[in-house]
Structures are given as structure tokens and as C-alpha cells.
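Beneath this line is the structure, given in C-alpha cells, with notes to follow.
A single protein chain has been omitted; all remaining protein chains appear in their positions.
Think of it as A and B in the order they're written, each chain with its own count starting at 1.
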Amino acid sequence: MAEHTSTQAGDGGRLQAVLSPEDEAGQARFDEIIAQDSRIEPRDWMPEGYRKTLTRQVSQHAHSEIIGMQPEANWITRAPSLKRKAILMAKVQDEAGHGLYLYSAAETLGTPRHVLNEQLLTGRAKYSSIFNYPARTWADMGAIGWLVDGAAIANQVPLCRASYGPYGRAMVRICKEESFHQRQGFEILLELSRGTAEQKKMAQDAVNRFYEPSLMMFGPPDADSPNSKQSMAWNIKRFSNDDLRQRFVGMIVEQAKVLGLTLPDPDLRFDEESGKWIHKDLNWDEFKAVLAGNGPCNAQRLQRRREAHEDGAWVREAAAAYAAKTNEKAA
Amino acid sequence: MSGHETADLDEFQSFGDVTASATRVTPGNALRPEDIAVQGEPPSSEAVAEYALWLGDDALILAQRLSWWISRAPEIEEDIALGNIALDQLGHARSFLTYAGKFWGKTEDDLAYWREEEEFRSCHLMEQPNGDFGVTIARQLFVSVYQYLLYTRLAESADSTIAAIAAKAVKEVDYHRDHAAQWTLRLGRGTEESAARIRRAVEDLWPYVGELFEDQPYADQRMHDDVVAAGVGVAPSTLRAEWDEQIAAILAEAGLEVPQVPFAMGGGRRGEHSEHLGYLLAEMQVLARKHPGASW
Partner (left out) sequence: MTDTTVWPLWEVFVRSSRGLSHVHAGSLHAPDQEMALRNARDLYTRRNEGVSIWVVRSEDIVASDPGAKDQFFESPKGKDYRHATYYTKSEGVKHL
């Protein structure tokens, strides 16, 4: 409780040549909690690196949910049946909710939401690269649900056990709600795959476009992922990027068969000897370029966010002014 | 922890706070369009089906308008609020259209995607563009008070399906009314800018209010006999006094006046629409129409 009054005694583990006695005790307590695989709560002492890493990770995750609304919102007004329209609307709305759960968790670390939002709007914060690709056809609603949400869920389930309490709790809520997201995507693709030749082609094309980016959602190979080790030591991350990617590939291979669609990967096979899935080399140059801002939709996504923020300023100001006036009256 | 003395304690495990959770989810029981499609009788006459179509079209066009806001609202909390309202309206639309369609052997999607503009029966107010947040709130205020009064009466409809749909819908639009009233108050009493914007929005939309309460579309003999006289539907003029009263009260609290502007002639119930509807339908129907006969 009082998760957001995260003032702490001492100077919060700032890097110092010599730790103060309070910090030393705090660090010892922190290490003990992590060693017991228990949870760190907002008002606990925590190392500055832990706070920074989590603030970055949780807020990036929140930004991804918020930016991730856009490719799907793009099809709400054109959804081809009223049932699909309702499902898609509920899903995009859930993403707004998930963004808020995550901002709420991030704020417990001491950075207010408007500051995090500012970082997003000014392009200083990152979000999941996959949302910088356009949603060109209706089948993309299927591919995003099946592959993108599928990869996200594979990433998120272990995060329910993240050592930071508010993050883990937010993830539990999100994972519960997301169970429908992947299924509805799968069903969209199944309907298309069993539909007309044109529909099936649309579905295959969407899977072709989203397959590789969804595999890259797990992050760079373990050898190139310098921060992973520390995150695992802190019990934030539970499995390595490659392990999660492996698990995901194993799942979608079987699901693709049910869909009657193929994965665009001629190299894809299970290697009995190593017990691992071998997949094509992923285009990490493109990944880095999109991350750096050169994706097809980076500019569009941020512009839309800025517009909503700027167009809404007068509304937020009005509500704040009204609250101030009524408070004055009450006082 | 074994032995008889704890057996009695274990019985407490299913009581009290053991199951307290902030994430326990249930689907909840309520009438769904899918149920209407497979259960119950079709409308008893074409006039009743036509009436359900009017109700469904109003809700559908409004839902289509509101859905645009998701990812564009002034604050993320409001994305969710407007999303909920849009989803409620879409739910009402699907129920009414499903029911209407049963008379003609058509589905909700046949009616939503394969009718031409002049076959739609929505009022012009629903078709008005979203404008800024103030315009959307003013439209919501007018519509939700109207729908609240209408559905309250329809919950007593002689047609049991219309009554059941309205009974669920009235609780939801009651919340929409509250949402719109709260925002009207905050915009009206917020800043100079917000007061100016909401005042303008109320004035701009006022001309389209009159159509909601016109009895003329109900003057048709079949409509009069099968719907109004039969107690299936309501002559909308009978809702006007209460609507005026509620709106005047909300506007007054928000420091706004009831506009003195002329009414616009509306012909939505006859298929004569505003210039906006064509664009809205073009967007809504484009994908479905590219693939005749396809299922999704």
C-alpha cells in the first residue's frame, strides 16, 4: 500500500565510494530478499541500478501497450463484421488498460507518469519495435493477435514472477486479460485460412510479414544481450532471450499446422541432437534500424501520440481547473 | 496442520476473505445478440422490425463514431471510458439489428454492411462528426439523455425482445448520461477555453435535437398501429418535456444556456441523411463489400 510514496530513508543507494551504514544495511536486506526469491516492494531500499533498470523496462512496456493500440485501432472502423468490431475494440481498449497498469507500476518507482509520457513523446523512450510496422490488411489483426501477442505472452508469463512486486502484479492482471487476445487473433487467421482463396492469401501474407519481427520481439541473441545477466541476477528476468524464443517457435510451429498456413522460414527444423529449433538468421540490422527510428511507421506513431496529447491539453486543463475551483469552495 | 481440530477451521476456507481478489473475472449474465439470433420469435410485423432497425441504426452509427476515439482521447483513462461507451452502443446495435433481421431472414451483418445509405434509418445527430472532445461530449449528452428516457419506456414494451434489450441497455446508457454530464460540468466550469468550446458544441449540435422527437415518421398507418398503439414503441414527442428538463438542469449546472437556434429538418427515418453518413458507411463497409459472401 502507499506504493507511490516511495520516498526512502538514506540517499537511495547512489553510487558512492563508501556506502553509508544505512545503505549497507539496505543492500544486505535487498540481497537477502532477492536470494529468498521474495519480492521487493516500493518503499523498500533498492540499488539505484535496480530502480533505473525497472523504471526503464516497465515504462517501455507501458509505452509499447499504448503505441501498440494504433495498428489495431486502424482497423476498428473497417472491421468486416460487427462481432469482430466489438472484439477488436475491446482488445485495443484492453491495451490502454494494460498501459495504465504498467504506468501505475512504473510510478511506484518514483517517476511520475507525465514525465514518462514526456520521454515517449520526445522520442527519448523506446517501445516495442514491432509496432513500427504498418497493419496493412485485416489479416494483420490475426497475425498481430497470434504472433505478436503470442510472443508478448511468452515474454510476460515469466514476468508475473518478477522480483518487483507491483510489476509482477500488473503482469498477472495483464496475462489474465491477454489470454483472449491471442485466441481471437488465431481465430481470425483460421477463418481467413478456411475462407476464399483471396482471404487465405491475405492471411498467409500477414504471417509472412509478422513472423520474423515477432521472433525478434524476444530481443537480441543471448551473446549480444549485455543487460540480461544483471536482470536475471535481480530476478526480474527469469529466462534468457533465446530460451523464450525457442519456446515460442516450438508453439507456433504446431499452431501453424492447425491454421493451414506456413511459416516463412525454409531453415526451420527441430534439431534432435541439440534439442533446439533451428530458424532462419534474423535480420538484426533491420531490427536496430527500426529501433533507431527508421521503421516505416515510427514517425507516424509518435505524431499520433503527440496529437492526442496536444489536442487533449485543453480538456485536461479544464478538469484540473474545475477540481481546483471545487476544492477551494469546499475549503 | 492435520487432525480433527483443524477440520472445522478448514471449513472457513471458502468463506470470508480467502477468495478476496481484485482480478477475479466472470463473463456475467446478460442478454447477448447471439442469444437473440437463436432464441425467441421474430418481430410480429414488418413495422416492428422496422422500428428495431431504427433503434439499431442509431446505436450503430453512434458506436462507429465513438470507436474512433480509442487511442486518440485527451487522456488514456478517457480512451477506456469512451471505448466502454462505444462497446455498449455497439452491443445495443447488434441486439436490435439481429432482432430486426429475423423478420427478413437477414443477419446483423447483412443489415450493417450490405444496405445502401438511403436504407439506413439513423438520425442526423448520430451522424455528426466527432469534432473536438467537447463536440463528442455534447453529442453524448443529448443522445444519452434521449436514449435513457426512451429505453426506460421500452423496458416496458409489449414486444418482449425489445423490452429485454432495453432493460439491459437502459442501465448502460444511464452511465453514459452520467459520463456526459460530468464532462459537461467540467468543461463548462473549467477554463475560459473549455467553456467556450462546450458552449459552441452545444449550439452547433442543437439543430439536430428536434429530429429525435419528431412523431411524423410514426404517422404511417402500420407504424402507428403495430408500434405506437400496440405499445411496442414510443411516440418520441412524449419524451421531449422530460428531456428538456434534464438537459436544462445539466446545462445550468455547467453554466451553459439552452441555445436559441433554429432546428434542422431531419429525414433520417426516411433514409434522407446528412452528408456525413456516406463517408462513414464507405469506411465501415469497404472491407466486407470487397469480399461478398466471405465469412470472418
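Here is the rule we go by: contacts are C-beta pairs under 8 Å (C-beta built on N, C-alpha and C of every residue); 3 or more make two chains touch, one makes a residue touch a chain.
In this text, all values refer to a predicted model and were calculated from it rather than measured experimentally.
Within the whole complex, the absent chain has one touching residue among A:Arg78, A:Arg113 or A:Arg161, and that is A:Arg113.
Checked against the full complex, the one of B:Asn84, B:Thr98, B:Thr161 or B:Ser274 touching the unshown chain is B:Asn84. Which of A:Leu100, A:Ala143 or A:Val249 touches the hidden chain is settled by the complete complex: it is A:Leu100. Which of A:Asp205, A:Glu286 or A:Glu317 touches the hidden chain is settled by the complete complex: it is A:Glu317.
Counting the whole complex, the residues of subunit A in touch with the unshown chain are 1-5, 9, 26, 41, 43-45, 93-94, 97, 100-101, 104-105, 107, 112-114, 118, 169-170, 173, 177, 313, 316-317, 319-320, 322-324, 326. Interface residues of subunit B facing the missing partner chain: 1, 3-6, 8-9, 15-17, 19-28, 75, 77, 80-81, 84, 178-179, 182, 186.
Everything that follows uses one rule, which is that only the chains that are shown with their structure count from here on.
Taking each chain's centre as the mean of its C-alpha atoms, subunit A lies 33 Å from subunit B. Residues 23, 25, 33, 60, 64, 67-68, 70-80, 83-84, 86-87, 90-91, 93-94, 97, 108-109, 112-113, 132-134, 185-187, 189-191, 193-194, 197, 283-284, 286-288, 291, 293-296 of subunit B are the ones that touch subunit A when the two sit in their complex. Those residues of subunit A whose C-beta lies close enough to touch subunit B in the complex are 66, 69-70, 73, 76-86, 89-90, 92-93, 96-97, 99-100, 103, 138, 172-173, 176-177, 188, 191-192, 195-196, 198-199, 304, 307-308, 311-322, 325.
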